[in-house]
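Here the structure comes first, spelled out in structure tokens, and everything after it is commentary.
All protein chains but one are shown in place.
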Amino acid sequence: MKRLLPLGLGLGIAAWLLPYGLDGYAMHVVDVAVVFALLGIGLGLVMGVAGQVNLAQVAFFGIGAYTCAILTTRAGLGFWVAAALALLAAVLIGLIVSIPALRVQSHYLGIVTLGLALAFLNWVTNAGVAGKSEGISDLPVPPMFGIDLSSDYLFYYVEIIVFAIALAFALFVVRAPLGRRLRAMRDDSLAAAALGAEIPLLRITAFVLSGLYGGVAGVLYAGLIRYVAPETFSIANMFLLLAMVIIGGRQSIVGCVLGAVVLSLIREVLVDFSVYAQLGYGTVVVLMVVFAPTGLAGLPALWLRRFRASQGRAELHSFVPYGEARAPEPGRVALEIREVSKRFKGLLALDRVSMTVTDGEIRGVVGPNGSGKTTLFNIVSGFYACEVGRVLLSGEDVTGFRPYRLSQAGVARTFQNLRLFGDLTVRENILVALDRTRTAWIWRYLVRPLAVVRQSRDLGRQADELLERFGLAEFAAAQPRALPYGIQRRVEIARAMAMGPRLLLLDEPAAGLNGEEVRRLAEIVRALRDSGVTVVIIEHNMGLVMSLCDRVTVLSSGRVIADGPPREVAAVPEVIEAYLGESTYLSLPGDVSQEAGR
Amino acid sequence: MSTLTVEGLGLRYGGVRAVHDVAFSVAAGEAVGIIGANGAGKTSTLKAIMGLAPRTAAVLRYGERDLNRTPAHQVVRAGIGYVPEGRHVFPGLSVENNLLLGAYTRSWRRISFDQVYGLFPVLAEMRHRLAGALSGGQQQMLAIGRALMSQPRLILLDEPSMGLSPKLVEDILAVLKRLNEDGTAILLVEQNAKLTFEVTTRSLVMENGEIAMTGTSQALRGDPKVRRIYLGL
Amino acid sequence: MSPHKPHRRSHRVWAATAACLALGVLAACSAPGDTGGGASDTGPIKIANVNAQSGQLSSLGQWETKGVKLAIEEVNKAGGINGRTIQLDVLDDQGDPTVGTNLARKIASEGYVAMLGTAESAVTLAMAPILKDAKIPNITSGQSPKLAALKSPFLFLNAPTSVTYDETLAKYLVDTKGYKKIAMISNNGTYGTGEHDAFKASLQTRNVTPLADEVVTPDQKDFSANLTAIRQQDPEVLFIGAEEVESGLIVKQARELGVKAVIAGGAPLGTPVYVTTAGADNAEGSVVSSPYLGNDVNDATKAFAAAYKAAYNEEAELHGAKAYDGAKILLEALKKTGGAGGQALADAIRGVGRNGLLGQFAYDDSGVGVHATQIGLIKAGGLVAEPTS
Partner (left out) sequence: MQVFLQTLVGGIGFGAVYALVAMGFSIVYRTMGLVNFAHGSVVMIGAYTASTFSMAGRLPFPLAIAVAIVVTGLVGLIIERVLRPLEGRDFDLMLIGTIGFGTVLEALAILIWGATGHAVPSPVAAAPVDILGIRIRTYSLVVIVVAAAATVLLALFLQRTKRGVAMQAAAMDPQAATAVGIHVGRSNAIAFAIGAGLAALAGGLIGPMLYVSPTMGGSLGIKGFAAAIIGGFGNIPGAILGGLAFGILDSFAAGTFQGYSELVVFVVFAVAIMIRPTGIFGERTVNRA
């Protein structure tokens, strides 16, 4: 970050001096490029950072420009007043366009947003107030303390200042806890929800942000061109914008800016060969998507990774137990499941399952494949709603709570097949979980950015502590998917613990671990329990279950068939039948009940 | 006659080591079992043999055929039939189409369902039903029937007893015995140890992706160590 | 992190701010900008032809460019103006007003004396203020009444506006032919809206109210609902305000639905594209209001058509003729100013009284030079002049 400051400063000075070397036309081209760069940031935020396929960015742009045009020419408002209202309108439209995102994602969202962009285009082409297909001309020159902004040169300075602020804010948001949450949602919305991210609100936020940037770009466009017409906001331009963001690198704000500027300039150079330009950028988009999905911005990292691979390896350190331990209250119930049933398309996955986990216990949940263990976890962590039965957390009824609310209520979980955020670093994975603020807190990003910085720094310190405790400090900057499986498992547990949970649900934490790793896992889980966390663990590794758990609940075909201390459970005939085959088969030398009794 | 030979077989999912250094062989006409608890690597072993998951193996051959260099869709042409775990019939296709697909590598002109319908008369009755509409047991029969349609000399079965009633398990058991008596080699993966021991002459016990024990089914049947491996005692 | 670092950072930020302020002051003192850029007095005279060369509307643009080129080549062959050749640069606006404004700046800063085009009123409207500020005359092929309403001293039309087209049409249909039952269908694009408004106004002055007034979108494919509504009114005349292709589609579907009304409209109905899209049988008898009814109207058009055919091996048509007229007027004016541009050139254009392919040009202060169109009919797939009764 600090190394980037001189670079940014240099670029800033270069940008400031740029007009002195340009003729009037080149200046205008640069002015337009800056507008597209702003649009690119907006699209990058919503699509690259938050993972929402948004093909209505060009409509946000249009809303900004048109509102500005309509309010200045029809309502006679001053330019800057109109501009402020235009931003508001763009944000509002962003809010409206985000509503489908709450229901559908991916290609569905793509076609819906594309449809809404067409609807907008259709509206401005028809509405008399929007000047119909001829658009609105003769927008006033934005007043600026006597500086003549009709000059492209001087307007450039307005643009570049707005752009610098917008870029800085975007970079700030992406690096701040909000951006981290958005990226976490993009990588895995389920896991993000389990960590307390309010997915619907985050999606709305993403669209509102892109609306805001679209609006800013629209206002600048209105001030620069002083003419608006429907063609400018066409689908062809939407795809051009998309190409900019993909070629630049959608996940990187700087990449989006780079893509926008580069493509704007190329388009200008090839203005007399627009078909070839179209052919060219279409081809580049296809090639980028296949060979360099991270775009131009991702290329250095791609090359660096190859280079770094040969360097020395980081080492996993041992876990440092939590010092302070909260003494469990004997007999106090941490989790109670009452008569829960769950049905999938006629298949009864859970059939009146009840179990009670006391405070400070390590509870094992075992059973053959398909016996309903993970379904049970999904109900306790809020991913599934159960039709029948109740779930109580420390006596409080939490049945039907959404995952983020359960997370806030102190439930943390890991996943059978590891759901780490693949494009976030290990440290960021931890940070997402550490951030316990509500999403509604985001108003502070606009009003009190310093408070955000302070919080951010605080979280960073906690993350470092936690990484140290779990022996992961040397992997802080690594991407999880590049790490050995055993370490990924540890990261996931550390991430769950970062939430400071009361109840920890571990879904097959030993799957894929070797003997030594399983032993260390057992140590960690015990230490976590000792620090006051109640643990429920689904596991196939029976050795681990038998040695680690205080009590074991056995599920078979969605029903509880045994519940008790491990040794006792192992002697229950139904359990052996469920595992080995028929129970008659047990009457063998060395009766099981005798063995269990030893 | 062909022998399936496996040496140094390993398989990883992402970073997970599911199978490590597994070696065994199945001679022509032999019935071999692989048993073990959930997650022991049994299913992965079969998938590795079939080439359905990226694997590494020092030796992986069936008779003259080097399976290491055979693409997954060609394995069936070597004479190996596969009954996947969880049946995996094609739910949207009719029973007959499912069976026909079993014979995908053969010409459909002179195809006969007699063998399969003889083994599983119920499938003949249901031949026009969608496979997805069958009961679990019927689907299991269909999955076995589908594998038989390729006229394999070795058939790999993955947990054919899963989720079936004892009566149906008995039926399946009888079919497997009959197939074996008729000369088809069997590699049976099961969690149900009892069933396995009844069908096979030799078995391997897997634990954590490795072979923990091997022996004749007769000997393993009486060995309490098997149970300990299962229950983690 | 040591406690000193934030302090040092804040120093840097201050330094940066100060630097920016200094630069800002610098910028305010001597704002960057063009010093040169004006037209030079030696070398070739640069004229820009801006038209859509790509995109949906490029057929129009390509016709216009052919007409312009023809005129320029004639002058260059004859030795140019004051010994200076004319350099014609074709710039592609892609039919997009934003690209148009970019090009207007390019024209202003790269020494062009005048601009010809565009065929798209919306693009011309977007460019007009910039060209006006730069004092660069523009002879456009657009025909929107809004162009005339701008009253820009640097904007000239090479053809009548929609008002003229539709006034002529209404006069013929209502006054001459006595039709009263008239239905309208027009699209909401620039051209369609202009036609819609102008024709409706012309009808109103004659106290005729259209039986139906259907509005469609330029992208629409199926006109069943609109045309059935029209059919129910059983009109004598169906007025169409849409570009060539859509007009053709509307007529084709109208005939298929059994609409028997006489089809009437502006220049697009006189083109081969319209006729082939509608089908020659369906287009038969369409009434067209156009300033250019064909290549054998008089000697001038015959000569033009022959030259056009020789140069491009295809038949000349309205748009090429329009653009040719516009280019000729510009060249005549340039001859008067001796190649100089700016206000002088604009005044010179206004003074040109050319008897052109489209009629007698006489510019008024709204920039309109031709004030009349004629009525033509589609006969056997071609456009012929209505035998004046």
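Going in written order, the chains are labelled A, B and C, and every chain counts its residues from 1.
The rule is simple: contacts are C-beta pairs under 8 Å (C-beta built on N, C-alpha and C of every residue); 3 or more make two chains touch, one makes a residue touch a chain.
Every value quoted in this text rests on a predicted model; they were computed, and no experiment measured them.
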Q. The chain left out here touches which displayed chains?
A. A, B, C
(Q) Considering the complete complex, identify which of A:Tyr20, A:Tyr276 or A:Phe344 is in touch with the unshown chain. (A) A:Tyr276
Q. Any idea which of C:Asn76, C:Gln220 or C:Ser366 touches the chain not displayed?
A. C:Gln220
(Q) Tell me which stretches of chain B touch the chain missing from the display. (A) 50-52, 71-77, 82, 84, 88-93, 97, 100-102, 104-105, 108, 146, 150
(Q) Which parts of chain C face the unshown chain closely enough to count as touching? (A) 53-56, 58-59, 62, 187-188, 214-217, 219-226, 228-229, 232, 245, 248-249, 253, 256-258, 273, 276-277, 279
Q) So that we can see where the missing chain sits, which residues of chain A does it touch? A) 51, 53, 99-100, 103-104, 106-108, 110-112, 114-116, 118-119, 121-123, 125-126, 235, 239, 242-243, 246, 275-276, 278-279, 281-286, 289-290, 293
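Rule of thumb we're sticking to: only the chains that are shown with their structure count from here on.
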Q | Distance from the mean Cα position of chain B to that of chain A, given in whole angstrom | A | 42
**Q.** Rounded Å distance, chain B centre to chain C centre (Cα mean)
**A.** 76
Q: Enumerate the contact residues on chain B facing chain A in the complex.
A: 13-18, 37-39, 161-163, 166, 191-195, 208, 222, 224, 227, 230-233
Q: Going by the contact rule at the top, pick out the chain A residues touching chain C in the complex.
A: 2, 5, 9, 12-13, 16-17, 19-20, 22-25, 27-29, 32, 122, 125-126, 132-135, 137-138, 147, 150-154, 157, 225-227, 229, 231-232, 234, 237, 268, 271-272, 274-275, 278
Q: Enumerate the contact residues on chain C facing chain A in the complex.
A: 9, 12, 16, 19-20, 23-24, 27-28, 31-34, 36-37, 53-55, 90-92, 94-99, 101-103, 105-106, 108-110, 121-122, 125-126, 128-129, 133, 144, 146, 188-190, 192-193, 215, 217
